[in-house]
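Note that one protein chain of the assembly has been removed; the remaining protein chains are unaltered in position.
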Amino acid sequence: MKYTVSVRGAEIEVELSETDSGWRARVGDRELQIDVERLGRSLQHSFLVDGRSWPVMVERKEARRGAKYVLGVRGERTEALVVDEREKAAAAFDALAGGGQSGETVVESVIPGIVNKVMVEVGDTVAPGQPLLIVEAMKMENEISCESGGVVSKIHVEAGVTVNSGDPLVTLGPEPE
Amino acid sequence: MKYTVSVRGAEIEVELSETDSGWRARVGDRELQIDVERLGRSLQHSFLVDGRSWPVMVERKEARRGAKYVLGVRGERTEALVVDEREKAAAAFDALAGGGQSGETVVESVIPGIVNKVMVEVGDTVAPGQPLLIVEAMKMENEISCESGGVVSKIHVEAGVTVNSGDPLVTLGPEPE
Amino acid sequence: MKKPFEKILIANRGEIAIRVIRTCRELGVRTVAVFSEADRQALHVRLADEAVCIGPPPAAQSYLASEKILDAARATSSQAIHPGYGFLSENAGFSRACREAGLVFIGPSPESIERMGDKVAARRAMTEAGVPVVPGVQNSIEDDGELEKAAAQIGFPVMIKAVGGGGGKGIRIVREPKDLLSAARLARSEAGKSFQDSRIYLEKVVENPHHVEIQVLGDAHGGAIHLGERECSVQRRHQKLIEETPSPLIDEKTRQAMGEAAVRAVQSLGYLGAGTMEFLVNEDLDFFFLEMNTRLQVEHPVTEMVTGVDLVAEQLYIAAGEPLRLKQEDIRFTGHAIEARINAEDPDTFLPATGTIQSVEIPSGPGVRFDGAVYAGMEVGLFYDPMLAKLIVWGADRPSALRRLRSALSELSLPGVKTSAETIRLVLEHPRFQSGKYDTHFLESEIENLRGSAPVIESEELAAIAAVLADLEKRRSHLKTTGDGGTSTGSAWKIAGRMAQLRRGM
Partner (left out) sequence: MKKPFEKILIANRGEIAIRVIRTCRELGVRTVAVFSEADRQALHVRLADEAVCIGPPPAAQSYLASEKILDAARATSSQAIHPGYGFLSENAGFSRACREAGLVFIGPSPESIERMGDKVAARRAMTEAGVPVVPGVQNSIEDDGELEKAAAQIGFPVMIKAVGGGGGKGIRIVREPKDLLSAARLARSEAGKSFQDSRIYLEKVVENPHHVEIQVLGDAHGGAIHLGERECSVQRRHQKLIEETPSPLIDEKTRQAMGEAAVRAVQSLGYLGAGTMEFLVNEDLDFFFLEMNTRLQVEHPVTEMVTGVDLVAEQLYIAAGEPLRLKQEDIRFTGHAIEARINAEDPDTFLPATGTIQSVEIPSGPGVRFDGAVYAGMEVGLFYDPMLAKLIVWGADRPSALRRLRSALSELSLPGVKTSAETIRLVLEHPRFQSGKYDTHFLESEIENLRGSAPVIESEELAAIAAVLADLEKRRSHLKTTGDGGTSTGSAWKIAGRMAQLRRGM
């Protein structure tokens, strides 16, 4: 079985086969012997890879394409996205279809928190760097501003609403020419 | 609902009723307000009993009659056996039917371990205090002897066998008169 | 041993409530926890002897609601209230309300808190006591015009600070005149929310400053001692991340002078309890009073590690009216201690993170202390401070302590939430931190370089392999559950499982 995994921006090809005592993995031109045990029903796993010991905490996250895992090894977290061929094709299609959607920009929350104040209205023309709203978290107020200018075409939230990281806050359309 | 619970040899009657905010328990002439939360899927529970806080670790054990629980509170373990009326009747019947079974004594292992040596054979007459076998645990050898004498009628184990606490080792019949 | 009190209430949550409970339990003092509805399952509730719910999650309706806390203290017959840090700990009104209710407030008098809480008044008091302060204005400034004038006079960059508070809230550094008014607006609003006092003032920015603070204790009989310094210059967003003692910056002469200045200040204030004098120290080892924290500090454990003194126990005995149990000459310093704050935060943005902690593995062993409030299943929300725990280590010297912290961090695992542990590990690898030559700008100016230098585990490869195996496991268990039986191929970890079974059968 052959898989593509995206780790820290790099695409890594992993070829796996089952052996009598565990797994054999081929990564690039290296071949590794792997013995792995999961500790009970926990997230903790013990990997022995060619005799080296790696405790790996495996968390599964939702992802749009493929399966995303957060792997914690000795306090270090690494995210890995497992993509199969079908998913790769779909992602490529998405990219072709254009993520930019006709010059629109969506300003997303970079922080989970509570919207404290919305400082713009639909139809406002905003300049690059202009503060759009304030999101409060742990009593710290954080101004959310836009990187590029435009015209506010949609406001997705109102004051008092709870938002998570990545939630859309404001959509900006292109400035009228 | 009324329950009988056996704790450290004492039988405690508990009457429980559900309230808006938790439970009301009547134990003897005391009435207690109880708010309880289980922590996720863990064994740990947080009890607030009339404002006092008790973290309680709840383990369920198998028991012949009723349900046995081991309750860990701040490092102290207490065993409690919940008995309902039907089970109490059955236990009483068992007692009446006689646990002694015609003068036979079963010597049980007081320790989990591995039987190292069996020093008697079926038919042997043994004196009170005589060593019957050796059970080894953690490299310590422990002589298992009988409290009263008799004739060995059955040997339940052989050298090399693993035994748990309470497992029958040797059955002694009455001495011929 | 005489108990300082029979029963006290702890008006706080999280690790500091647990810290106080631990000392009380040792001294035989019964504890009453208070909790908001969001904290019913919290560890401080379970570890306390009693617990009282004081309202809904928002702090204003629970941990900041003085009246509810006083009611809880009366209902439980508590003799005293320990405020921890944050929340009501530096609220003079609360200290006064305790006094009026006949309860002992474990901390200084309302008058001391007011004097030091008003950062402008504190600066004046220190100047009078002969302690140098950071150059700046003498009063708070309301008017925008005045603000612009004062800032120009001091010269950019200037620091906007809240009159009413500390802890990084309401602070803005302004580099250009054009940003002054917008920064002031945000600072006022934050300050108002955090301290119920929206007044601000201006200070000169001390260039390349070190944040060095002195721990002090004062009793009700005029006694005052200091317990050495703490270096707290690893900060981001004006929040400390790593603290250590002794400071790698200052020399013995400066240490002595700062300690003496701090004791002088405590005596001139008639200060009661544990407190911290914060100083900025520049590269010439000149030191300037910054503010006084009239409470226990988050980073107090490093002082405990090198002195062997239990600061919470001393707080309790002082509050009970006892004279100081330690003289200045009893305070001896051994080795080096470092604290790392484990916050729920995104290491890429330093912003608070949320999630459910799936399991807890905490470091242990020689010289390792973990003051935490975490448990498996804990939901980390947005209502309160994101600090989850503190990892503190002691070593015979600074290099040993650094190595031990790095080693201990590798044993910490709190899957389900991102933490500051990654940032801390990066800092520990940095040559400037290792050399001890770092100031308060260090972290924010170096963080991008730090991230670039992220030590890659063997192990992008390992990550890829582990992810594939985890995914395989997921698919197979899915097959087993939803498929039609015959096609089940079993677990990806099956070899392990089978071996384990064989073993059990032996």
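By letter and in written order, the chains are A, B and C; residue numbering begins at 1 in each of them.
Everything that follows uses one rule, which is that contacts are C-beta pairs under 8 Å (C-beta built on N, C-alpha and C of every residue); 3 or more make two chains touch, one makes a residue touch a chain.
Just so you know, these numbers come straight off a predicted model, no measurement behind them.
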Visible chains that the absent chain touches, using the contact criterion stated earlier: A, B, C
Candidates C:A17, C:V34, C:L47 or C:A463 - the one touching the absent chain: C:L47
Touching residues on chain B - with respect to the absent chain: 1, 3, 5, 7-8, 10, 12, 14, 16, 21-23, 25, 27, 30, 32, 34-38, 42-45, 47, 49, 52, 54, 56-60, 67, 69-78, 80-82, 110-114, 131, 134, 137-143, 162, 164-165
Chain A, residues in touch with the chain not shown (by the definition above): 37, 39-42, 44, 46, 48, 51-53, 55
Touch residues of chain C, complete complex, unshown partner: 1, 18-19, 22-23, 25-28, 37-38, 40, 47, 57, 301, 304, 308-310, 334-335, 359, 362, 364-372, 376, 379, 394, 396, 399-400, 403-404, 406-407, 410-411, 496, 499-500, 503-504, 506
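By definition in this document, only the chains that are shown with their structure count from here on.
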Pair joined by the larger number of C-beta contacts - B-C, A-C: A-C
Interchain centroid distance [CA atoms averaged], chain A/chain B, Å: 53
Between chain B and chain C, centroid-to-centroid distance (C-alpha), Å: 48
Separation of mean Cα positions, chain C and chain A [Å, integer]: 30
Per-residue multi-chain contacts in chain B, two or more chains: none
